[in-house]
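Everything on this sheet refers to the single structure shown next.
The other protein chains are all here in position, but one chain of the complex has been omitted.
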Amino acid sequence: MVNVGIVGGTGYTGIELLRLIAAHPHLHIAEITSRGEAGRRVDEIFPGLRGVTDLVFQEPDPVRLSRCDVVLFATPNGIAMQSTRELLDAGCKVIDLGADFRLRDASRWQQWYGMEHACPDLLAEAVYGLAELNRAAIAEAKLVANPGCYPTAVALGLLPLLESQQFDLGHIVADCKSGVSGAGRALKLQTLFCEANESFKAYGASGHRHLPEIEQVLGDALGGCVDISFVPHLVPMTRGMQATLHVPVDGSLEQFHALYAQRYADEPFVDLMDSGEHPETRWVAGSNRSLVALHQSASRRDRLVILAVIDNLTKGASGQAIQNLNLMFGFKEETGLVSAECSA
Amino acid sequence: MVNVGIVGGTGYTGIELLRLIAAHPHLHIAEITSRGEAGRRVDEIFPGLRGVTDLVFQEPDPVRLSRCDVVLFATPNGIAMQSTRELLDAGCKVIDLGADFRLRDASRWQQWYGMEHACPDLLAEAVYGLAELNRAAIAEAKLVANPGCYPTAVALGLLPLLESQQFDLGHIVADCKSGVSGAGRALKLQTLFCEANESFKAYGASGHRHLPEIEQVLGDALGGCVDISFVPHLVPMTRGMQATLHVPVDGSLEQFHALYAQRYADEPFVDLMDSGEHPETRWVAGSNRSLVALHQSASRRDRLVILAVIDNLTKGASGQAIQNLNLMFGFKEETGLVSAECSA
Amino acid sequence: MVNVGIVGGTGYTGIELLRLIAAHPHLHIAEITSRGEAGRRVDEIFPGLRGVTDLVFQEPDPVRLSRCDVVLFATPNGIAMQSTRELLDAGCKVIDLGADFRLRDASRWQQWYGMEHACPDLLAEAVYGLAELNRAAIAEAKLVANPGCYPTAVALGLLPLLESQQFDLGHIVADCKSGVSGAGRALKLQTLFCEANESFKAYGASGHRHLPEIEQVLGDALGGCVDISFVPHLVPMTRGMQATLHVPVDGSLEQFHALYAQRYADEPFVDLMDSGEHPETRWVAGSNRSLVALHQSASRRDRLVILAVIDNLTKGASGQAIQNLNLMFGFKEETGLVSAECSA
Partner (left out) sequence: MVNVGIVGGTGYTGIELLRLIAAHPHLHIAEITSRGEAGRRVDEIFPGLRGVTDLVFQEPDPVRLSRCDVVLFATPNGIAMQSTRELLDAGCKVIDLGADFRLRDASRWQQWYGMEHACPDLLAEAVYGLAELNRAAIAEAKLVANPGCYPTAVALGLLPLLESQQFDLGHIVADCKSGVSGAGRALKLQTLFCEANESFKAYGASGHRHLPEIEQVLGDALGGCVDISFVPHLVPMTRGMQATLHVPVDGSLEQFHALYAQRYADEPFVDLMDSGEHPETRWVAGSNRSLVALHQSASRRDRLVILAVIDNLTKGASGQAIQNLNLMFGFKEETGLVSAECSA
């Protein structure tokens, strides 16, 4: 059994980690911390876990955490970087579900996140945890930067096109939509039920932190710069995310479909639908899978529309973290993640 | 492996059966039928099952069905009774998720369901599949009448009180609420999104088919007649059910809590919360568990309020059917049903 | 024009007052206060009012408020009582949408609201603002206690039965359900979208502050004590409220229907549906109307089920306040309140 420590277990990614680890045959939660809820039972805060766990939230304690085999940070940005070096030095592996290690360029990070980075030298060491792009490196990594939800959906929609390097891609538009859980469990007026229910809106349309991350991961796949716009939106539902990718690129739909089918043939968590299909976010609720489908207008061959859906809390956060953990510890990548997760 | 046949697999209880059976170690779906969708892949209708199943819907064929070890009917009322005898004669076990075998009294059945019963003689043979009441009989049964969702929630809320036979119970009010999936997947105006969303209503307030079933199961538990009113309501959510039970009964809250705690100590799927807690339906989404909690006003000891929540599609239908199947085939009752089902 | 002051305009009842007053021909908002938002435009906080208002939130100022003809308190409990006497002395009329003046018995108030009452002597002077019960007194009142949402729905469902004094009523069960806006616009974990969405729960099942108010108003109608239980529930929708009233009473449905039809024939805001109908909360969204319907089982004449729905923010709060204001200033009771408010 791998001993897992979870720092910051009271948010939506924290409870999703608990749900997934409970179904994992090789993981044991040795430590779960919360400053705000220390001393309270986990299933008192999350009664959906009654009967599943006897864990009690602890005050974060570096010594106890450092005894774990791996520590998962499900914390706000800026927390993980405070103690990652210490944990790595103690022989722990670290997966940060926050943004602290996602950008290799410390100055860009500081510009977008508005604070100084506590350990910029670790940025080069951190592996960006998109298994579909960096599988081998993740398996060797001590420190994994778990991707953001939007970058995950956007990258899975574009990887085959970028990696093939056969196409002249114009300016890509990534018009993305997320369920409300993406905004977290902190108390904010705009995530009150009566403020978010029965309404739709864009946010961050002039600039969102996930843009530099999207540019970096797409650039890695292409081996060059990708020109992309990104606008996120809030959908009145709890879970789910869609990236609608508008790509100016010449070619036949059959050609693109074949490219995607070949690229994703062996990917356990990317499910290419028939071209012309419309994936729905509910079809991956609670699942680590992504559904991808391609569209092209019958009358014009110069543009491709790519639809990619994920569960923002699973493939977009905690499920992807477990996928990375599986790779880091030599388990089969799907371990604990493949089950019938569909809902009515 | 037990070979399972599913008749009528395209409704919400049908897909819930598929989801649960996919996670069950000893069940194999040998046959799944649908008149309307025969020839189409199951995961074409329910893309949430992509990667989970290769099944194809078949026209119902009595011969092929009779080769199964057990046949589950997830059909409208009045269908299962047409072929149950034939299947039993062929050595199949049968679980009807519909209402055909729930009432022992054929004339009451005919009065409430508005059609003649095709095999009233089988009513005496059918076992009412509430494991918490009829566990031993279910284990021996060839034919199980899977309970309705409302009767399940109401019965789990009242069993300890009724079985103890120590209390003089006055007229009980069962004020019940269900998510929209309880109304099924047939095309009806009142279950359109724009008709059910952002609204709440009672239905069947002058009389609902689940009333005679509630009276029968409660009467069985008490060993006598129970005087009860029942009003169901529709809640704008997909899954979930709550029974709020208003019971005129004298005693202390501690006394009642102790009674419930003792009665439910070994029930794998009934989870008694501390008195004064308020269960939420989301805490059992996709789970076969029921949460039960007791309330009493500090100022009066003559009334008890019991809150019981279930997932109407799981414990209220398909999960309970698998629980019954486990008993009928000698598996541990929880097999395939206990996993972390919580959602954010 | 009547000059209206609104204290505490940033909650859901505050914005509903603004919406209704904007459509009222004889009201002018002279003052709107908010400690938290002083200096900001109202339509900056509530962009749905863009083009409707140029108001700016002010710090509460007793002198400016006292120049209004009437002050409406849309504040948390315990605020209105701090300045009501001063306003009354200055010749202002006062309508409190909070609970400060709803209970005539100061000790009961203190017991349920957990604070000392600042002006218990005003309790006798305050008129309980249920026009359907106290129309004449409201017209003469200087100080109106606007009823709570649950007491309004419960009272409208029971008034004819109680006032007739012909019936021996047993213990009444008031099983009530509210949309989430009833919980207010303050930041609370349980009203976050992801906590309230897709779930249903009871709350306050062991005792809720609206119980003594319900007992008082029903007692006033009956001229005696009413024995009643009350359990409120939270429904995943923004607006709407239903009271399902289970009443042990002998009589024919026709008799009860005739009683209700006669009693409510001239009530502008109570709409009696045919017996056997099921009102839906969406039918009164944004409207000051209440829909009431009676049900009785065909097989038993000893129990009546009464369904009463309102919009918790309109008839349950701000609409009723305007109805009271109309009476207090001699306007036709429906002024500004009757329009086509239905939604799709």
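Per-chain numbering from 1; labels A, B and C assigned in written order.
The working rule: contacts are C-beta pairs under 8 Å (C-beta built on N, C-alpha and C of every residue); 3 or more make two chains touch, one makes a residue touch a chain.
Keep in mind that what you see is a predicted model, and the values were worked out from it rather than measured.
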Per the touch definition above, residue among A:Thr191, A:Gln296 or A:Asn326 touching the missing chain: A:Gln296
Residue among C:Pro47, C:Pro62 or C:Gly91 touching the omitted chain: C:Pro47
Sole contact to the chain not displayed, among A:Thr33, A:Gln216, A:Gln242 or A:Asn324: A:Gln242
Where the unshown chain meets chain C, residue by residue: 12, 15-16, 18-20, 22-23, 46-52, 181, 197-198, 238-239, 271, 273, 279-280, 282-287, 289, 291, 313, 338-344
Residue ranges of chain B at the interface with the undisplayed chain: 12, 180-181, 185, 187-189, 191-198, 236-238
For chain A, the residues touching the chain missing from this view: 170-171, 173, 175, 177, 179, 194, 197-203, 205-207, 229, 231, 233, 235-240, 242, 244, 246, 248, 276, 278-283, 285, 295-299, 303, 305, 307, 309, 344
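Please note the rule applied: only the chains that are shown with their structure count from here on.
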Separation of mean Cα positions, chain B and chain A [Å, integer]: 37
Centroid spacing, where centroids are CA-atom means, of chain A and chain C in whole angstrom: 46
Intercentroid distance (Cα basis), chain C paired with chain B, Å: 38
Junction residues of chain B, two or more chains touched: 198, 238-239, 279-280, 282-283, 285, 344
